[in-house]
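Here it is: the structure, laid out below.
Apart from one protein chain that is not included, each protein chain of the complex appears where it belongs.
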Amino acid sequence: MDPTILAAAAINGLLMGGIYTLVASGLTLIYGVLHIINFAHGSMLMLAMFAVYFLLTKAGIDPYLALIVMVPGMYVLGYLLYRHMIGKLSLGRDENILLITLGLSILLENLALLFFKGDSRTISLAYSDKMIELGPLLLGVPKVVSFVAAMVLCGLLGLFITRTDTGKAIRAVAKERMGARLVGIDVDKVFAISFGVGLATLGAAACLLMPIFYVSPSSGHVFVIVAFTVVVLGGMGSFLGAVVGGLIVGLTESFGGLFLGESLGQIGISLIFILILLFRPSGLFGDKR
Amino acid sequence: MMLKVTQLTKIFGGLKAVDNASLEVGQGRIVALIGPNGAGKTTLFACIAGFLPVNHGQVQFLGQDITGLKVHDISRRGMVRTFQITQPFAKLSVLENIAVGSHQLHARRADALAHARTIAERVGMPAAMLDQPAADLTVAGRKRLELARTLATDPKLLLLDEVMAGLNPQEIHEIIGIIRKIRDSGVTILLIEHVMHAVMSLSEHIYVLSYGKIIAEGAPREIVNNRDVVEAYLGRGAADQMGAEPAQGVEHA
Partner (left out) sequence: MNAVRSPWMVHGFLLLLALLFPLVFSSPFMVNFGVLALFYAFIGQSWNIAGGFAGQLSFGHVAFFGVGAYASTIVQMRFGFNPWLGLPVSALAGAAAGWLIAVLSFRAGLKGSYFALITLAFAEVFRIVANSVEITGGGLGMLIPMKQTVANFQFGDRRVFYFIILALTVISVALALWLKASRFGARLAAIRENEDSARALGIDTFAEKTKIMMISGAIAGTGGCFFAQYFLYIDPSIAFGVDKSVEMLLVSMIGGAGTVYGPLIGAVLLAAVSEVTRAWFTIQGLSLVLYGALLVVIIAYLPNGLIDLFERRGRRRGGS
């Protein structure tokens, strides 16, 4: 096989992987702190992408600029959603929460279907077709920009978690809920903040994905499987895991498509998911249960 | 010999939760396993009953090596354990809970339910309790249910894990009587317990576990005066302060 093609597949895989990392980091944060497996993660991303779509088509706002609106907007949405809904409903068994988020995802997906119909939407920007040269490879500008932005945002998220006081509070609650409460941390507020941040990452990911992907009401399913695979591969609650996992999943998807064809190529991600759950459920960096 | 545990060791990470422990339980006896909190008693139970794999050592039940067998296999052979933190089948009624145990011997539902009723009586459960969902029971009720459930499987050896924790003196008194009756009906009992007067009055032989090791064994009277035992519970030097003396001729397993 032509090394250029391999290299192209690898690079493209990494580029997409960077964005998967961003999507997954929200999911892993929500799980790590709240112990909620947010099945609605995919449909929430889908709705965020519709928002970006309409921001462009109705208000002419470039998706990358929309970050300024989407990130804080989704944060507020997440915060309020937790305060007024999730927080109250998430008492009880693990499976109950999973079912509730499943219900939510069904609700969101079908609301989208109702309002936006089933067609896929893509956007086209002035620079959509521009390419960057990297040696013998041609890479799409939006893809590269999105990747770089994703990595920067992941880095910022990492700094937030490790350097700020709020971040420390979040880590404390994630590690030891009762202890955190005992030292005076407002655990419920930390939950709300974490959920908000989780959704904020989706808002960011939406802005970065819209230029290079499509959105349709059923996109949620696709994203859920990818996001869960990244999180499970990397380890539930592990941020480093999300980064490594995201890149691996991106590469798998890319090479899968290359070697197995478009249709069968999708199988790579689901197979990784299955294999990890069967043989190493704690993932690469997660705590061994 | 009903149960013979030989040099059992269980390691978690770098920690020896159970360290070269050996014990024996003769048929028809009541033997107690005591020791300070965190000594590894429940871990030892879990290893004996097959819930945890052992790193070293052997468990023999009725002369057969059962080390490494699956939990349900061990249970079917006649060794059944209760849980320190009770684990009832919450949504099922008390009667249905016990019937799950009865089903080990009775295939038909009606037979199992009838058998469960007699077991409930043996354990002193009032008939009104039987139709309650298990989740609604008090601590004492749950402990009694735990006992009834395991009894319903017609066990040869019962491993009781702190069956008296959380009970008031009256309830403890009743349970002591029930345990005695169970033994008198032919069941051998190995129990973990913190309620000392119960241990004293029930058991014929006691093993003391501290930091995973068996530090003493013997008749109740001997154990109470054993210096190592006192120090395990109360700290070094406590024995001197209390004027205790090491018992004569006690084996250190």
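Letters A and B mark the chains as written, and numbering starts fresh at 1 in each.
Criterion: a residue touches a chain if its C-beta (ideal position, glycine included) is under 8 Å from a C-beta of that chain, and two chains touch if they have at least 3 such contacts.
Here the structure is a predicted model, which means the values were calculated and not measured.
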| item | value |
| --- | --- |
| Among shown chains, those touching the left-out chain | A, B |
| Of B:T42, B:T150 or B:T188, the residue in touch with the unshown chain | B:T150 |
| Residue in contact with the excluded chain [from A:I37, A:A66, A:I161 or A:A180] | A:I37 |
| Sole contact to the chain not displayed, among B:K41, B:H103, B:K156 or B:H205 | B:H103 |
| Residue among A:S105, A:S146, A:S194 or A:S219 touching the omitted chain | A:S105 |
| Residue of A:M1, A:A59, A:L114 or A:V183 touching the missing chain in the full complex | A:L114 |
| Residue ranges of chain B at the interface with the undisplayed chain | 49, 51, 70-72, 75-76, 80-83, 87-93, 96, 99-101, 103-104, 106-109, 112, 128, 131-133, 136, 149-150, 153 |
| Interface with the undisplayed chain - residues on chain A | 37, 88-89, 92, 94-96, 98-100, 102-111, 113-114, 117-118, 217, 221, 225, 228, 232, 261, 263-264, 266-267, 270-271, 273-274, 277-279, 281 |
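Here is the rule we go by: only the chains that are shown with their structure count from here on.
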| item | value |
| --- | --- |
| Length of the line joining the C-alpha centres of chain A and chain B, rounded to whole Å | 49 |
